[in-house]
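Omission of a single protein chain aside, the complex is shown with its protein chains in their original locations.
Read from first to last, the chains carry the letters A, B and C; within each, the first residue is number 1.
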Amino acid sequence: MILLTLAGVVVLVAGAGLALLLDRRPKWASFAGAGMAMLGCAAVFAASFRMLIGGDAEAIRWPWSMPLGAFSVALDPLSAFFLLPIAALTGLAALYGAEYLQSWTGRKSLGMAWFWYNLLAAAMILAVIARNGLLFLAAWEMMALASFFLVAFEDEQERVREAAWTYFIATHLGTAFVVALFALLAAQTGTLDFDAFGPISAPTSGLLFILAVIGFGAKAGFVPLHVWLPEAHPAAPSHVSAVMSGVMIKTGIYALLRMMTLLGEPQPWWGWTLIAIGLASGVLGALFALAQHDLKRLLAYCSVENIGIIALGLGLGVLGYTARSPLLAILGFGGALLHVLNHAIFKGLLFLAAGAVAHGAGTREMDRLGGLLKRMPWTGAAFAVGAAAICGLPPLNGFVSEYLVFFGGFLGGVSISGHFATAGFLAVAALALIGGLALAAFTKAFGIIFLGEARTEAAGRAHEPGMAMRFPICLLAGACLLIGFFAPVTVLLLARPIAAILPMGEHAVDGYLLAMAAQLRWFVLLAAVLAALLAALALLRSGLLAGRSVTERGTWDCGYARPTARMQYTASSFAQPLVDLFRAVLRTRRSLDAPQGTLPTKSASLSTATGDTFTHKLFRPAFGGVTRLMERMRGVQHGRVQLYVLYVALTLVALLVWRLGVARP
Amino acid sequence: MSASWLFIILLAIPTAGAAACLAARTPAAALWTVFAGVVLHATTALSAARRVLALGPMASNGEWFLLDALSAWHLIVMALVFVPASFYAITYFRDETASGALSLRLARRFGALWFGALGAMTLVLISNNLGILWVGIEATTLLTAFLICLHRSPTSLEAMWKYLIICSVGVAFAFMGTLFVAASASRTLEPGDALLWTKLLDVAGSLDRVMLEVGFIFLLVGYGTKAGLAPMHTWLPDAHSQAPAPVSALFSGFLLNSALYCVLRYLPILERATDYSGWAPRLLVVFGLISILISAAFIIFQHDLKRLLAYHSVEHIGIITLGFGLGGLGVFAALFHTLNHSLCKTLAFFSAGRLGQVYGTHDMSRISGALRAAPLWGLGLFASLLALIGVAPFAIFMSEFQIAKAAVDDAAYVPLALFLLGGGVVFIGALRHVVLMAWGAPPDGTRPERACSCEWLLVWLPLLALLGLGLWMPHSLYDALSQASAIVGGHP
Amino acid sequence: MSAWIDGVLVTLILTNLAVLGSSRLNACIRIIALQGVVLGLLPILVGEGAPTIRMTLLTAATMGLKGAVFPWLLLRALRVAGIRREVEPFIGYNWSVLAGLLSLAASVWLGGRLPMPETARSSLVGPVALFMIFCGLFVIVSRRKAITQILGYIIMENGAYAFGVVLLEEIPVLVELGILMDAFVAVFVMGVAIYHIQREFDHVDVDQLDTLKG
Partner (left out) sequence: MIEPRHAAPLLALALAPLMTGIINRTKAFFAGRQGPPLLQAYFDLWKLLRKGAVYSRATTWVFRAGPMVGVATGAAALLIVPLGGEPALLAFPGDILLLAGLLALARFFIIAAALDTGSAFEGMGASREAQFSALAEPALLLSLAALARLTGGLSLSDLFRDITPAAWVENGPALALAAAALVIVFLAENARIPVDDPNTHLELTMIHEVMVLDHGGPDFAYVLYGAALKLWVLGALVIGVLVPWRGPNPWANLAAVVAGLFVLSVAVGVVESCMARLRLLRVPQLLTVAGVFAALAIILLRR
């Protein structure tokens, strides 16, 4: 299986090269790039799926002529579980991208775009299967570099350049921590091979854990390291946003999990750290998502929220492990893992749909859209499914994974004592609040964009994209339903990855998961009941209405004579009550141009914008402080040669005095 | 070929070349002579280096000259800088020779001085006598000073004067340091041998420690001035920004390294004399970190492209020094980094020079859309700057990682943190500059660039080399680096 | 002989103080020429017994270069470039002399902590060499004109040279000549540079060469 995975990587790299070579012929470049991407991803998907349902873990180790380096890769259930969404979503997004990028033919180098896309895919896969620190770092940085160039696809826009810059800085600073992490690990164990990392004693392992949380958290989008997400994801082409938001940030989660398996005995405070991060990321992510007007920004913040849910799951898992409660550990880790998969599916779906909207209607500004469901029925319906799934509504897939974490919290709160219970209740409260806020955010996104009437002419002329774009969207929507309805089967897939994380036998994990599957069977039953009820009600309704007058009119609107589309509730007005309630955190800026006089002649306007509080209140001031300090330092280079010589002289004298005067042996 | 003859040939080629340049009839002929001479010299140097790496060090009669793995490694780097830079000079000056801005007199002067620099640096690398070593470094200062103001302008004269004064003062310190080291051996060595590196190394254990350490302070400050270590680096941005691009590339690519090489020669003596107490390496760590941090501050606020690159040189010399100071894997990594940095920085200066010609300025606020205005050189600048700030999979990332690893091995956590901090600040600052320069739309009225096919090689060869070295280290390279770092480490 | 060497070293100190206190460039150049001649005596004084050919050669070269060629070059540069004769210091003459005395004290303190080898002909040489280096640096830092910076450089060079000659019995003559040659070329190159600067800017006030910064 590992060979098949590597073959996939080779195909991807070859696709990258081919796309670059064919750059002069955009059609061929697209064809080769997207085709090879799909082919490579299909191979990886097959390999990882085979692995998950019962293949043996395989490893390859080839020498790599680089000090400390070895080309050591392995496919174990944990890697396979992360490869599954990576391969699936990247392949589907490639198909989508083939059509999506067509409109740039001639204006942009499509060969370049596909080159980086395939490299990104290859790097993600390599990062997940790497078992050597240096190889991992190389893949990790390659991933950052490739996505950096993909984000900057439309580099003629200043906003995009800013976003690419911010993104690359964030990810590279994260890498600095990862470098420190691996350097420390290597110093502890004398090698960079993952297999050789022994258990590490307590204070050091804590330091390593912190480094891993910061380094990988920057990629995953933990608050407050998430600031690049809402910039970079909207800037990238939609299929790239889907891949970045759906799976690339998950490599951060993967790496964190992998490190945790290598660091030895976890401490309770690790779990608390993750829970705190999960709380902050989940709630703030949802709140910021709610306040956005740009659909892709909303989705980007929502990724922060979902990463928060994953972190909550991981935290509960760690606490469960330290509390010697296997069920809690399995629920936590299992929920987090399943949410990784689910989030990849629905976030991929939503970003692709957002791309279709931007493609069809020419804008992502929610307040300039509306009524798209009538013009884009497929995309709209799929978006509705994705929105419901991401809010964690039954019977869709989002509910299943959130349920596992939720139930873990409940279980921890009810049946374990001490601070574990507090963590459980915190998780329950947080998940409930996150769910409510996400619901508000996504009813807003779906309602304002797809329902009601078109707010602009462009939105009125929107159209469905072609098959290549529609197919992946619909397939992902299907996956949301499928996983939801087959939840009892899906959770069993988690057994092997969880067994790779927890020091428990596969059978023991299987036993617990079978119990969970039994619970989930009730949900399926209820979902079936729900479906049957809906069908019955629909039949009843159509039976009642048959033969009676069913007419269509304008919206009643409480008797207003001439309602216009612009009188509809807007995205900002929909979110206003919650945004106002949380204004202390959100710091939404309003600019009001109020009407003047009794009979206003000039048109008035009100606009709101919610930037990122962490960008504005934490990173800008911090960087600003450093900047000012450095600016002061610049005075050193003032142009006077005498003083330059003085520096040299003073350095010498200082050293001489130190050596002869102070440090005399 | 006996060793003595080899050394004579290595020194004779530049001398003859300089004479030939002075006799050239046209500017183009002078430039081509330079290229031919440099290629000849490089071939000789590389074959010599190969022999040394395979068979062990060679010394001349009387041991005034010595070629061991460390100098062989630097010879290789030197060849890899000089050959492309000489070729680049031809393309760079093409317009100027056509328009007559580069007169025959100037071209001859350029050629002769270029050869002079080559000869002086060769002298530095092959001398076993620390006095000759010093003479070589002083000679590079004096010979390259007029390369800076090849085109005379107020600013280039200013830069040249600063370079001359500051480096002369520095090199005078180095002279003093050399004398101290020789004096430390007055009890153990014959007076005539007191300046021979091999002899000093042999008896290092019995040298006078205080004299030696004071000498090292003088040497470090002195050669460090020439190498561009902060706070003695002040001449560097001025000189780099005012010199013509090939000269800047040469300065950044090897002049600094040749000065640092001199410090390296003393490192094993110091280590042996002080029982490997790490006294001298610690000083290197301090200077390396100061260089990294100070350059970071200047990179963030830079507005001149070539000054930006100059500060990058300060940063990277700092990183290399840090690596040497950390010892162990750090030495290996630092030597590797020397090669990577030289490859990368010459490319960066090549691109900056040609972009300067395209845009008519080095002011970064007026350079935008380089990838559109001059695809080849825009790519060169973009890629080389990305590599310089440590983006994987370029080789610089690997050597920097190894240095970080060396820091942890050494339990030098504060230096590691400062190194990563400085690297982070540089990354932020430089990335901003390069993003603004490379992307976007070029300003109106930009002259489109004509890149000839041979220029492709100038950009792609170093890039592919950096990429290749980042992913795969050939065994011969590993071997060479190991041999060279064993010499610096000083363990018998 | 040691007393003679000490005498020479004291002369060196005095000449330095004189440079610090003098207000005319010509005077400074002449004092430094004197310093060069005195320096030239050192190799002969250091050598034991009859002067060898090597000693004579070095003495002649040193005296010739430092006592005659350098001053001639500098005075010519002064004349050709039409440089004004005032030294124009940032720090006044009296203060300069005071600073010189302070640095003398510092050099004695630092030099006293250096373990001089037995071969050294005079224990004074360490402090004097350091003092000359500090003095040279002080002249470079505290004076406005480019030409005074050359003077400062020569003083530093002289200090190092004195140190070498007194401390080390025997450096291969080729190396010493190379070193002398370098010093000569350095002064020559700087002289040429001053000439160009004067032509380009109409002054040699390095204080005003501050376009390049940041």
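Rule of thumb we're sticking to: a contact is a pair of C-beta atoms (placed from the backbone, for glycine too) under 8 Å apart; a residue touches a chain by one contact, two chains touch by 3 or more.
Just so it is clear, the model here is predicted, and its values are computed rather than measured.
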>> Considering all chains of the complex, which shown ones does the missing chain contact?
In response: A
>> Using the touch definition from the top, which of A:131, A:444 or A:659 touches the missing chain?
In response: A:444
> Which one touches the absent chain: A:254, A:346, A:406 or A:485?
Replying inline: A:406
> Which residue from A:538, A:592, A:606 or A:629 sits in contact with the chain not drawn here?
Replying inline: A:538
>> Which candidate, A:436, A:505, A:621 or A:661, sits in contact with the chain we can't see?
In response: A:436
> List the chain A residues touching the unshown chain?
Replying inline: 370-371, 373-374, 384, 387-388, 391-394, 399, 403, 406-407, 410-411, 413-415, 421-422, 425, 428-429, 431-433, 435-437, 439-440, 442-444, 446-448, 451-453, 519, 522-523, 525-526, 529-530, 533-534, 537-538, 540-541, 544-545, 548-558, 563, 565, 567-569, 573-578, 581
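By definition in this document, only the chains that are shown with their structure count from here on.
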> What pattern do the touching chains form: line, ring, star, complete or other?
Replying inline: complete
> So which chain is the furthest away from chain C, centre to centre on CA atoms?
Replying inline: A
> Which chain's mean C-alpha position is nearest the mean C-alpha position of the whole protein set?
Replying inline: B
> So how far apart, in whole Å, are chain A and chain C when each is placed at the average of its C-alpha atoms?
Replying inline: 69
>> With centres defined as the mean C-alpha position, give me the chain A-chain B separation in Å.
In response: 44
> Using mean CA coordinates as chain centres, what's the chain B-chain C distance in Å?
Replying inline: 31
>> Can you list every residue of chain C that touches 2 or more other chains, as numbers and ranges?
In response: 113-114, 137, 140, 149, 206, 209-212, 214
> So which stretches of chain A touch two or more other chains?
Replying inline: 634, 637, 641, 645, 649, 656, 660, 664
> Along chain B, where are the residues that touch chain C in the complex?
Replying inline: 129, 131-132, 134-135, 138-139, 141-142, 145-146, 149, 152-155, 157-162, 164-165, 168-169, 172-173, 175-176, 179, 182-184, 186-187, 191-192, 194-195, 208, 210-211, 214, 237-238, 241-242, 298, 301-304, 307
>> Which residues of chain B touch chain A once you look at their complex with the stated criterion?
In response: 161-162, 165-166, 169-170, 173, 209-210, 213-214, 217-218, 220-221, 225, 231-232, 234-235, 237, 283, 294, 296-298, 300-301, 329, 332-333, 386, 390-393, 397-398, 401-402, 404-405, 407-409, 411, 416, 420, 423-425, 427-428, 431-432, 435-436, 439-441, 470-475, 478
> What does chain C use to touch chain A in their complex?
Replying inline: 90, 109-110, 113-114, 134, 137, 140-143, 149, 206-207, 209-214
